[in-house]
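The other protein chains are all here in position, but one chain of the complex has been omitted.
Note that the chains are named A, B and C in the order they appear, and that numbering of residues resets to 1 at the start of each chain.
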Amino acid sequence: MDFTFNDDQLMFRDSVKAFLTNEMTPEHIRSLWDTDSGRSPEFWPKLAELGLTAMTVPEQYGGLGMNALDFVLLAQECGYAAMPGVLVETALVAIPLIAELDDAHEGFKQDWLPQIAEGSARVAVAHPDNLLVADAHMADLLLLAHNGEVHGVPAVDVTLEANPSVDPSRRLFSVQWTPSDATKLADAETGALLWQNAFNRGALGVAAQQLGLAKRMMDVTVDYTYERKQFGKPVGSFQAVKHMMADVAVKVEFARPPLIKAAYDIANGEASAALAVSHAKLVASEAVRAAAKNGIQAHGAMGYTWEVDLQIFMKAGWAMDASYGDQGTHKVRIKSAILAEGAALGAGASF
Amino acid sequence: MDFTFNDDQLMFRDSVKAFLTNEMTPEHIRSLWDTDSGRSPEFWPKLAELGLTAMTVPEQYGGLGMNALDFVLLAQECGYAAMPGVLVETALVAIPLIAELDDAHEGFKQDWLPQIAEGSARVAVAHPDNLLVADAHMADLLLLAHNGEVHGVPAVDVTLEANPSVDPSRRLFSVQWTPSDATKLADAETGALLWQNAFNRGALGVAAQQLGLAKRMMDVTVDYTYERKQFGKPVGSFQAVKHMMADVAVKVEFARPPLIKAAYDIANGEASAALAVSHAKLVASEAVRAAAKNGIQAHGAMGYTWEVDLQIFMKAGWAMDASYGDQGTHKVRIKSAILAEGAALGAGASF
Amino acid sequence: MDLNYTQEQQAFRAEVRQWLEANVPSEPLASFDTAEGFAQHREWEAKLNEGRWGMVTWPQELGGRGCDLIQWLIFEEEYYRSGAPMRVNQNGIFLLGPTLMEYGTEAHKARFLPKMATGEEVWAQGWSEPGAGSDMAAIRSKAERQGDHYIINGQKTWSTRAVWADWTFGIFRTDPDSSRHKGLTFILVPLDAPGVTVQPIPQLDGLPGFAEIFFDNVKVPVENVLGGENNGWNVAMSTAGFERGLMLRSPARFQETARRLVELYKANQESADRDPAIGEAVMRAYLDAEAYTQSTYMTASRLIKGGKIGPESSTNKIFWSELDQSMHQAAMSILGACAELWPHAPAAQGVGKWLDGFLFAQAGPIYAGTNEIQRNIIAERMLGMPRA
Partner (left out) sequence: MDLNYTQEQQAFRAEVRQWLEANVPSEPLASFDTAEGFAQHREWEAKLNEGRWGMVTWPQELGGRGCDLIQWLIFEEEYYRSGAPMRVNQNGIFLLGPTLMEYGTEAHKARFLPKMATGEEVWAQGWSEPGAGSDMAAIRSKAERQGDHYIINGQKTWSTRAVWADWTFGIFRTDPDSSRHKGLTFILVPLDAPGVTVQPIPQLDGLPGFAEIFFDNVKVPVENVLGGENNGWNVAMSTAGFERGLMLRSPARFQETARRLVELYKANQESADRDPAIGEAVMRAYLDAEAYTQSTYMTASRLIKGGKIGPESSTNKIFWSELDQSMHQAAMSILGACAELWPHAPAAQGVGKWLDGFLFAQAGPIYAGTNEIQRNIIAERMLGMPRA
């Protein structure tokens, strides 16, 4: 029993954090908002250079063969930076989904996984439980669902329609396409399991990013409470403001263990993974809501402006809230697990 | 349209408040806790002298012919004082229930109502939606339910078993009795309506008392925040303590209008009475919970002691919480009303 | 107590309803935080005024209808029920208008009220200053008396409507040696005066809902003072009292939001009920909007009988702003994956203006005195707790 990350995992997290702090500044994010694609052409290659696009690609396809647990801290940092784009979804959903295809699609894997690992190809995922497809406009390959089947379709064969989100970083598309035997990667029976696994990994990725965002909102707000003054004192010295931030800290602090547990369960194929993921996603979503609400409140009127960076993180947090299952979806899964006949509850049943 | 009480109503409220402030002190309540009956033999006659037992008795039976709206402010004061006993239930439930009996029971009315009005007889109500009967040990007459019928049984014909409550003021009993034609006052069909009306009036009475209790908890806590010192200052000067009391004040302030509206609806036989009562009861219950929680917190460790008077009001508020319908009961009624096809909602639909 | 409307009140309601049915634009106007929308809303104010529905609480002789508060509530109910445009000139009608009637000279009234009523002159408020926020006494903008003029220098911020408005009102420090509440004067300033610069502040939705106003030696005649020199705090408190009170946060607005929320819930009940918190929030929205309405009617009835608004009005601010936030959060939860989409997104089904409303609701607990300030007021002035 050891509930800690190893030094490699922590060091890699630190280096990604440092990279994002330098590269993905709020100013840069704002400048990307004004571009058509919302994406910087130089950025994805840098992610690839850091090994981030190869992290979860199996070694035989030129990747690093890492798992969800290795990636979860990085996903949190992507959230913390409000990094636009779908690196997290690529690493946690798209790549494992392709890797999980059966041997009949070995050629497909060999075609795509090495390219994805080296950053020369990008994938978008149209998960059937999501309404829209993020970053479809940047993708070379789209993984699509049709009656439960999994299909892989090159970008040239799809038509996209943009759907503006409250988060200007988020680029969402409806996809028009035609399924065929040639595009089919898994039938409905296999697909059910693949999409289910993909759902859990996608939810984990959103939870990790939301938790990072909640933490970031907390940090920028605490900073701001030194700047903003009322009655001649920094607002951060008022007990009401302190306590509203302390409440956020409690939520963030106790959203972290469930997230790590969920990543561990996914990485190790534990039966408890679905419950763990839903727990993580629910509390991360709640942490975002609390951090946004109390963050804007502690900012005062500035929190309601375009100027203050808080908006970047609030909107990112709000916008992805229902991605890979809204709170209702996850509550249903949690309740059915804990109310099940013979569910393992109580002291000693956690691990 | 005039949503104010008249001067008579307010003056009577003030005199009852003054009476209770003098007579029903926390010290007196504590002394009653140590008695077998929990009741002072001198007290009921004083209530009768003030006209409180006659308030809702129709004039032709020697009463004052007042209604639920006239009584609701007094019920709040009874709550504010944590007055032990069932004056509120007598005035709002027992007396109207007897008065609503059909003409075949004119003799029963003439037997009992004048005595109740003058305070020489007392009634206890075993409402079928309640688990136990309050103050059955003090009653001369019990109104009981049997398969939806209404029965009236003299105290000599029942056997009581005491059920200790968390509130030492509250004396609850299971009642053993034998229904007969002689005891029957209404058949099941008429009874359904009578019990339903009684339920609404009983819930109104509990809501009024709970709101009074919430207000009292707020007041004793505010007083205490001057006494209790931390870090050399009265705790009431700390913003966190102020805000926790302000939160209670908001709940209390906005639980009042629904209570008055419910009393008005009952007094005037409005179709909206059931919804209004459930609203009032739900928010009064929430006000009690908030006032108790924040009250004990602002008291610090003293709030957890037997010594501090807060306990009297917390326990009274908690103990009656599920009487005449718990939160679930009232939520169900509210939801079915507002989700009904064609429900009148929105601006202009309130009155 | 009588909770029935009188025949006159019913007739009044019918008259309002009829006029609105005939006159409310069939297409929603553009946001008044855009130049186009501002012009449309100004036009709507003029139309309202033509029907004498622009400022119903003003006296008859000033172009109003002398409505009492119950009539005003009825008017508001019908107004919100009809889906009529938001009032771009509420700063004038509800804040400055009544203040002018209380503190203004006859000349002031004649000069300002008619154009306010027609929407010809739209007013921005100039309360806050940078670094002051909810601390209204921390005023540093100065007005220096020079003969029959003041020379104004300084800066106001969070001035709602200022980007396209014509005039602003606010308090300025006229006694340079004073501090806090003393030595302030309430002055009306035309926004096209030389030396005035209006700097838009884009809000969460990117539109300039408020602005900073810079005053650089702005010359304003002494006639523009309201309530006398160095008496500004009292005048401002009367204005802010209205703001904190009931006039600006009509229960009808929240009742209509609650009604729309119930509809949204019923239309999506199956998916919404996967999250029991949603049904609870919907029920709560209805109940709280109702309680707020009842509370307002109680206050209105009391005021009509000569009562006064006290510090308990601070409970209102907290109640409606938190209600508004939670109603919009509930709507977002019901909308699920559609919640994040702007209404013009092709996949956005039935989203209405919920996202706009959600963003706007975030400001509720902040503006007009943060809810923390309101809680301080409740604790100290209503409950009598010790000051810090």
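FYI, a residue touches a chain if its C-beta (ideal position, glycine included) is under 8 Å from a C-beta of that chain, and two chains touch if they have at least 3 such contacts.
Given the structure is predicted, the values throughout are model-derived calculations rather than measurements.
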{"item": "Shown chains that the omitted chain touches within the full complex", "value": "A, B, C"}
{"item": "Chain not shown: contacting residue from B:Pro84, B:Gly303 or B:Gly348", "value": "B:Gly303"}
{"item": "Touching residue (missing chain; options B:Gln9, B:Ser272, B:Gln311 or B:Ser350)", "value": "B:Gln311"}
{"item": "Hidden-chain contact residue, picked from the options A:Phe71, A:Tyr264, A:Tyr304 or A:Tyr324", "value": "A:Tyr264"}
{"item": "Residue numbers in subunit C that touch the chain omitted from display", "value": "276-277, 279-280"}
{"item": "Residues of subunit B (touch criterion as defined above) contacting the omitted chain", "value": "130-132, 161-167, 170, 172, 174, 228-232, 238, 240-241, 289, 292-293, 296-297, 300-301, 303-307, 311, 318-323, 326-329, 331-332"}
{"item": "Missing-chain contacts mapped onto subunit A", "value": "1-6, 69, 218, 222, 225-226, 234, 236-239, 241-243, 245-247, 249-250, 253-258, 260-261, 264, 268, 279, 282-283, 331, 334-335, 338-339, 343, 345-351"}
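Assume only the chains that are shown with their structure count from here on.
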{"item": "Chain pair with the greatest number of C-beta contact pairs", "value": "B-C"}
{"item": "Subunit B and subunit C: spacing of chain centres that average the CA atoms, whole Å", "value": "40"}
{"item": "Separation of subunit A from subunit B, taking each centre as the mean of its C-alpha atoms, in whole Å", "value": "53"}
{"item": "Per-residue multi-chain contacts in subunit C, two or more chains", "value": "372, 375"}
{"item": "Touching two or more other chains - residue numbers and ranges from subunit A", "value": "238, 240"}
